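Heads up, one of the protein chains got dropped from this complex, but the rest are sitting where they should.
Chain IDs A, B and C follow the sequence of writing; residue 1 opens each chain.
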Amino acid sequence: MLKIAVAGASGYTGGELLRLLAQHPYVQVVSVTSERSSGRPVAEIFPYLKGFYDLTLQPLNTKAITEKAEFIFAALPHGSSIGAVSDFIEMGKRVVDLSADFRLKDPLLYEEWYGLKHSNKALLDMAVYGLPEVYRVKIKGAQLVANPGCYPTAAILALAPLLKNRIVSREHIYIDAKSAISGAGRLPALPYHFPEAHEGMEAYKAGTHRHTPEIEQVLSEISRAPMHVCFVPHLIPANRGLLCTVYAPAAFDGDAADIVAIYKEFYHDEPFVRVLEAGRQPNIRDVRGANFCDIGIALDKRNGCIIVTSAIDNLVKGAAGAAIQNMNIMMGFEETAGLKQPGLFP
Amino acid sequence: MLKIAVAGASGYTGGELLRLLAQHPYVQVVSVTSERSSGRPVAEIFPYLKGFYDLTLQPLNTKAITEKAEFIFAALPHGSSIGAVSDFIEMGKRVVDLSADFRLKDPLLYEEWYGLKHSNKALLDMAVYGLPEVYRVKIKGAQLVANPGCYPTAAILALAPLLKNRIVSREHIYIDAKSAISGAGRLPALPYHFPEAHEGMEAYKAGTHRHTPEIEQVLSEISRAPMHVCFVPHLIPANRGLLCTVYAPAAFDGDAADIVAIYKEFYHDEPFVRVLEAGRQPNIRDVRGANFCDIGIALDKRNGCIIVTSAIDNLVKGAAGAAIQNMNIMMGFEETAGLKQPGLFP
Amino acid sequence: MLKIAVAGASGYTGGELLRLLAQHPYVQVVSVTSERSSGRPVAEIFPYLKGFYDLTLQPLNTKAITEKAEFIFAALPHGSSIGAVSDFIEMGKRVVDLSADFRLKDPLLYEEWYGLKHSNKALLDMAVYGLPEVYRVKIKGAQLVANPGCYPTAAILALAPLLKNRIVSREHIYIDAKSAISGAGRLPALPYHFPEAHEGMEAYKAGTHRHTPEIEQVLSEISRAPMHVCFVPHLIPANRGLLCTVYAPAAFDGDAADIVAIYKEFYHDEPFVRVLEAGRQPNIRDVRGANFCDIGIALDKRNGCIIVTSAIDNLVKGAAGAAIQNMNIMMGFEETAGLKQPGLFP
Partner (left out) sequence: MLKIAVAGASGYTGGELLRLLAQHPYVQVVSVTSERSSGRPVAEIFPYLKGFYDLTLQPLNTKAITEKAEFIFAALPHGSSIGAVSDFIEMGKRVVDLSADFRLKDPLLYEEWYGLKHSNKALLDMAVYGLPEVYRVKIKGAQLVANPGCYPTAAILALAPLLKNRIVSREHIYIDAKSAISGAGRLPALPYHFPEAHEGMEAYKAGTHRHTPEIEQVLSEISRAPMHVCFVPHLIPANRGLLCTVYAPAAFDGDAADIVAIYKEFYHDEPFVRVLEAGRQPNIRDVRGANFCDIGIALDKRNGCIIVTSAIDNLVKGAAGAAIQNMNIMMGFEETAGLKQPGLFP
């Protein structure tokens, strides 16, 4: 059994890692950290886990962790992850980092969008962007994997086959994303207070969300040319689920079924991408709790526009599930280990 | 007191008309019809109206209605409205029709999108499209007003100032709309069954929704040139509310505050459009139960894209409230009569 | 126009007072206070009220308020209301207090349940418990009215006819209450954080909730004998609505229709109590946004148990609506002024 630490275990991503790892056949969680909840047993801050873990949350102590654990999931806040991860890497551990600290290859971009100077450029060079559908080979050998953001995962998986096959223009691409509220984290704040959020919906950070450069970095690599996208996220009144609706001008003569065929081929061997038939659109409810990304295609011939919608669970394929998938690849486990369960419906 | 009939009163739009008319100072509802619920008192099919109406639902009988009522709201299914409205008009009544039967000026478009031949071209010519912010003067003199669809209302109000002032291109315009589930009507069906819809979200009729030609007809008139838009609606797990996120390529040099100023001027005298300051986006919760359309502006300079979001209550400004606003204009009442209440929050 | 102040206007009860007062024909709000949001315009903390109020929130200054306002709604936190209300009363103003500070006649009970010594016994003696259906005559002449808690309102209205008519035992009475989350207030905290509360439900303060002695005080007066009830509240995943299910051993031979007749007689002249026919149970959705209390009766003959369910909107009949009803009675306005609107459905 691989010995695992989860650094930053008291948020929703941490809890989701613990949920999924409890069902993983080859691992054992030996250490969990939290500053805010240190000293409290896991089952107290996550009553749904009562009976699954005997661990107590500890303040983050990288030395203590590396003594116990062989593999580390770091689910720390942006900015504070760099230091801890440096320690883990130095002590020879393998790490999946779920913050944004190692996603952007260009430290200037990181500075521009996150307002922080990046203090460990070497680590940045070493980190592999953990989207298996695009970077699986690199992930296999990586010591440090930067787990993608939830929006980038859904957006990139929706666009990759179009750009790779050059059947859309690289301009005028719009990504309209809708996220459930767990994506905002577990810290209470007015916009996420139940009566404010329930029966509510709004756009936020229109055109300025930090996931934008991350999406652009990967899409530029896929299309082998620098490109920009207009990205607008929205908050919807649900616990889990993220839907991206992508609009891209078609450079292509076929119909929707042809595009579906291209997607099916592109994702043919992927265990966690399900391409729907033409005319069907995915629903976030069908991936709830599961590691799937469901994708649907439509073609608006009147406007020459390809419309792709992709649905993930923001906490699974958008965070903890993807992190475990990355660990499986890094460790040579079968890639679906611990991730085989269907979604929870209804 | 103006004597009112509501033809087709057992759906959500009918119920919403009854809710709002109960508070209107100058009208009295004297007749309500429903085929499915005929013979039942209003308070039985709408328990929230207990104590407000002594009326019993009757099968639709246009002669009987015109004997009692001076003004008619027709909330009948698409296709079946034409016949009834013909009768009302012939008998000299004034009518606001809430179906789609009189919205499209071109009967061929109607046939193409609704699959029905239009049987009364004369009536079509006579009907005025009931969006006061664009057609107020015509509405004043109209005998028949075609009440706009919910999506067109939000989409057109979001785009009108941009097109009128020619600060966006007329191409590559995308409308990503999100509607609460009451928009699907009151007839139970699997996709709207609570456990299927709750914690669910999906796109539907991507690029093929019937409100598309209605949006295009009005935008073409505003911009004085034929234009198309790519329109994708989504269903979100809420009772009321409709949000449109509109993407349009900027043909303009200013910043977001300049665009806000243009919107404020455009909607300066409008009692039901509230333009938010730059950087703020409207939330459907703030228009719940109210006749407002709240509009927010963002400018994505990196992509040269103007992003406008507009929020309405699909049953009020998107249906019953707009219908009453139209009646007020037609009858010479103050335009806000019966519509002055703020939204219900939380 | 009566000049009104709302002291403590930034919470949900404050916001609801402002929503309802905006539609009241005989009043004008001239002053609003908030410590946390002082300096901010009403429309900023309550965007749904944009266009309705030009007021800016001020820190609480009782002298300044009494110079402007003739009538005061105090929606301050428990404990901090006593001082402010003392000032208002001293300066001859009439006050509806929405805190718990003047509800319990016995200061020892207040101390026992709220952990605070009551500093103004004279004011306590002067205060009238503001449940019009029980104390209307006293309210009429009152200078200070203690607005009931949301749970007591629903529980007492459900039980009053049974106890008054002595058709139930005064022992073994159980009140199982379910409240929507706005009842917990507007201050963000983990249990009300959207993802924690949505799809969640739990009992809380079982047998120990502070509304218990308030319910018992009024029921004891109605039944003219001291009595206790077992009261357990629950939190349900909704914005608004409170349902009480009351279980009482029948001391009575009739059937459910007989009990319904007793309720209809008891509430015959009440404008805001709607008694349903036997076999029907009220639903919180039918009182959403309205000042009604809907009541349904069932009789479990096998167990000799009368079951009554009562539904209110916790923010309207359970708080702000009741407060306005009390003001109407105190001021000699028609009792329903500003409160005539039906609920918002769906």
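The rule we apply is simple: contacts are C-beta pairs under 8 Å (C-beta built on N, C-alpha and C of every residue); 3 or more make two chains touch, one makes a residue touch a chain.
The model shown is predicted, which means the values in this text are computed figures rather than measured ones.
Student: Determine which one of B:A5, B:I167, B:A197 or B:I295 touches the chain that has been left out.
Tutor: B:A197
Student: In the full complex, which of A:R19, A:R94 or A:H234 touches the chain missing from this view?
Tutor: Of the listed residues, the one touching the omitted chain is A:R19.
Student: Would you mind spotting which of C:H198, C:H211 or C:K317 touches the chain that isn't drawn?
Tutor: Only one of C:H198, C:H211 or C:K317 touches the chain omitted from view, namely C:H198.
Student: One chain is left out of this view; which of A:S81, A:S99, A:N239 or A:N328 touches it in the full complex?
Tutor: Reading the full complex, the residue touching the unseen chain is A:N239.
Student: Touching residues of chain A against the unshown chain: what are they?
Tutor: Interface with the chain not displayed, on the chain A side: 12, 15, 19, 22-23, 46-52, 182, 199, 239-240, 274, 282-283, 285-290, 292, 294, 340-346.
Student: Tell me, which residues in chain C touch the chain that this view leaves out?
Tutor: The list for chain C reads 172, 174, 176, 178, 180, 195-196, 198-204, 206-208, 228-230, 232, 234, 236-241, 243, 245, 247, 249, 281-285, 288, 296, 298-303, 305, 307, 309, 311, 346.
Student: Using the touch rule from the top, list residues of chain B that touch the missing partner.
Tutor: Residues of chain B in touch with the missing chain: 12, 180-182, 186, 188-190, 192-195, 197-199, 237-239.
Assume only the chains that are shown with their structure count from here on.
Student: How big is the gap, in whole Å, between where the Cα atoms of chain A centre and where those of chain B centre?
Tutor: Chain A and chain B have C-alpha centres separated by 38 Å.
Student: How far is the middle of chain A from the middle of chain C, if each middle is the mean of its Cα atoms, in Å?
Tutor: The mean C-alpha positions of chain A and chain C differ by 46 Å.
Student: Centroid from C-alpha atoms only, then distance chain B to chain C, rounded to Å. What do you get?
Tutor: 36
Student: I need the residues of chain B touching at least two other chains; which ones are they?
Tutor: Correct list: 199, 239-240, 282-283, 285, 288, 346.
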